[in-house]
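I have placed the structure first, in the form of structure tokens, so that the comments after it can refer back to it.
Apart from one protein chain that is not included, each protein chain of the complex appears where it belongs.
And then subunit A:
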Amino acid sequence: MSGLRALLGLGLLVSSGSRLAVGSGRCLARRWAPAGRWGAGQGRSSSSAMESAGRSGVKYLSQEEAQAIDQELFTEYKFSVDQLMELAGLSCATAIAKAYPPSSFTKSQPTVLIVCGPGNNGGDGLVCARHLKMFGYEPTIFYPKRPSKALFEGLTTQCQKMDIPFLSEFPAEAMLIDELYGLVVDAIFGFSFKGAVREPFGSILKTLEQVTIPIASIDIPSGWDVEKGNPDSIQPDMLISLTAPKKAAQHFAGRYHFLGGRFVPMALQKKYSLHLPPYPETDCVLQLA
């Protein structure tokens, strides 16, 4: 295991191949024009592409739109849940590795607590945990409500067999979490969340509100209304929006907003007018301004 950690001791998280210059936001529309290809002449570096992403008019989805897009990916495009979950979880882990490289942790080990909810958001968390382990972090999972579906059972087994510990109970005090971990990943509720928060997640969120270490939320900060946000719930340091940001993201005040889930076909982007900024090169995440 130390071998894996050693490789991340380099602390650098290079995007693949700096040989490729990033095209401008035009890239999406001019895909088939020969001049629209990446090339040295484009003159836009990846950092300026990142800066303009926030100003590019990316669409913030309503809960209904988010659900409609999801449905279309599965029914029309025939993606399977496990395929997209794998890509989503990988995006989350990659974004986390960019914002919080192992070398940035003040604790002696880059320990991460991942709290997984009862649905797909939890599944994304499980995949994320596995990739974080491969990237040299030391994830620990808390997964109190596990659906009895093969998909989730498989993901859980994969984590267990990679020696990722599963806590039997949630640390009772925020201080304990601050002491043991360098980062919390909130994979509790996603864009389908509606209504009241059920136990044990109510108490968990209350505890998380008190932690001082950074929280990275997958898709939607848990406890937030998917469109309106929630000033009384957790305020994460990082948000990884999957596919496209939801309206709640407009209330996000943390340091890092990443876009992940680089699998939305062009036709679908157009249909919902997503105006997604271009991802740099072959990266699966993009930092939004």
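Going forward, a contact is a pair of C-beta atoms (placed from the backbone, for glycine too) under 8 Å apart; a residue touches a chain by one contact, two chains touch by 3 or more; residues count from 1.
By our rule, contacts and distances are computed from a predicted model.
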Any idea which of "Nagb/rpia/CoA transferase-like protein", "Exoribonuclease phosphorolytic domain-containing protein", "ApoA-I-binding protein 2" or "Phenylalanine--tRNA ligase alpha subunit" UniProt assigns to the chain that's been left out?
"ApoA-I-binding protein 2"
Looking beyond the chains shown, say which of A:D70, A:E86 or A:E138 touches the absent one.
A:E86
Need a quick check: the contact residues on subunit A for the chain that isn't drawn.
1, 3-4, 6-8, 10, 12-14, 16-17, 19-21, 23, 27, 31-32, 34, 37-40, 76-80, 82-83, 86-87, 93-94, 97, 130-131, 134-135, 150-151, 153-155, 157-158, 161-163, 262-263, 265-267, 281-282
